[in-house]
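Only a single protein chain was left out; the remaining protein chains are all shown in position.
This part shows subunit A:
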């Protein structure tokens, strides 16, 4: 089956300012495809070319086999779009907006059923301006879907939403995918890409710097995990560095950080137990998409504001990275837990000094990072 979206060597400049240098990727039917990158990386320009809102300077784009510029009329019937900054008239009600947009399409969805599915049926008479940010976003998603599109492009879906609204929106997107809609998700939130996307294209400086599953991207950065603890009694480095699973050991005061492969935790705890050493405050850190992103794009720059981190990494957001999820089409992402381990990235430093909240798993009888049960 041909790809739903095919982008080849896209180049777009505004005067001397090159927004997109050379971007190529393809999106398969039914997947959630993430376009991830720092602000100004060229994400929005790329998807605007896909939507036919902008004309590329060079390169080729096919969406559902159509040329987004020359076959625009047909494309708009089959491609749903949620814009980063598209608003509605203040006094337009939810119901009016849905019925209005439904009238634009050949085979629209039932506006009332859609409102119901998106939890908007109680607000059909509410004017747009009176909706909360989360509700406006919901309506925006509903309008992107009201034409029964085969593909939906969602740009900065959860920007400005509080954590709960963000999580609700994520659930919603999974439901949309379950209906068979192919989704392109533009975002600069790591957690969002990590949770939702089957595959992610990381764009930086107008180029695709990586394209893979979120889990594979994370593993590419750092071969495995970092085990941190405070030993109850001193021990020699060689006790652990001799283990095949361990690649490095650093000390900071009386804290020890051991880096190693996916099996490092089991090996380290076993050895410590044999020598009667209690590992106090044991924590396990695993590389995640954010680490990959930072490594790939050369730093957080403007992409990660403190607010982003708070929004996506607090409270119940702390669960270990989901392995093969329950949804369809997600089984392909490799489980970050024990298993075949790729070689450590060349010359990557263990990110021991990064000042951020890290994922942690408390020592459990079995050192498997078990995902906590669904938190909602």
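In the analysis below, contacts are C-beta pairs under 8 Å (C-beta built on N, C-alpha and C of every residue); 3 or more make two chains touch, one makes a residue touch a chain; residues count from 1.
Note that in this section contacts and distances are computed from a predicted model.
Peer 1: The hidden chain: which UniProt name fits, "Beta-ketoacyl synthase chain length factor", "Aspartyl/glutamyl-tRNA(Asn/Gln) amidotransferase subunit B", "Transglutaminase" or "Transport permease protein"?
Peer 2: Options "Beta-ketoacyl synthase chain length factor", "Aspartyl/glutamyl-tRNA(Asn/Gln) amidotransferase subunit B", "Transglutaminase" or "Transport permease protein" narrow down to "Transport permease protein" for the missing chain.
Peer 1: Which residue from A:19, A:35 or A:114 sits in contact with the chain not drawn here?
Peer 2: The single option touching the absent chain is A:114.
Peer 1: Just one of A:58, A:87 or A:275 touches the chain that is missing; which is it?
Peer 2: Considering all chains, including the one not shown, the answer is A:87.
Peer 1: Determine and list the subunit A residues touching the chain excluded from the picture.
Peer 2: Considering the whole complex, subunit A reaches the absent chain at 51, 53, 73, 76-77, 79, 81, 83, 85-89, 91-92, 96, 99-111, 113-114, 116-117, 143, 145, 147-148, 175, 178-180.
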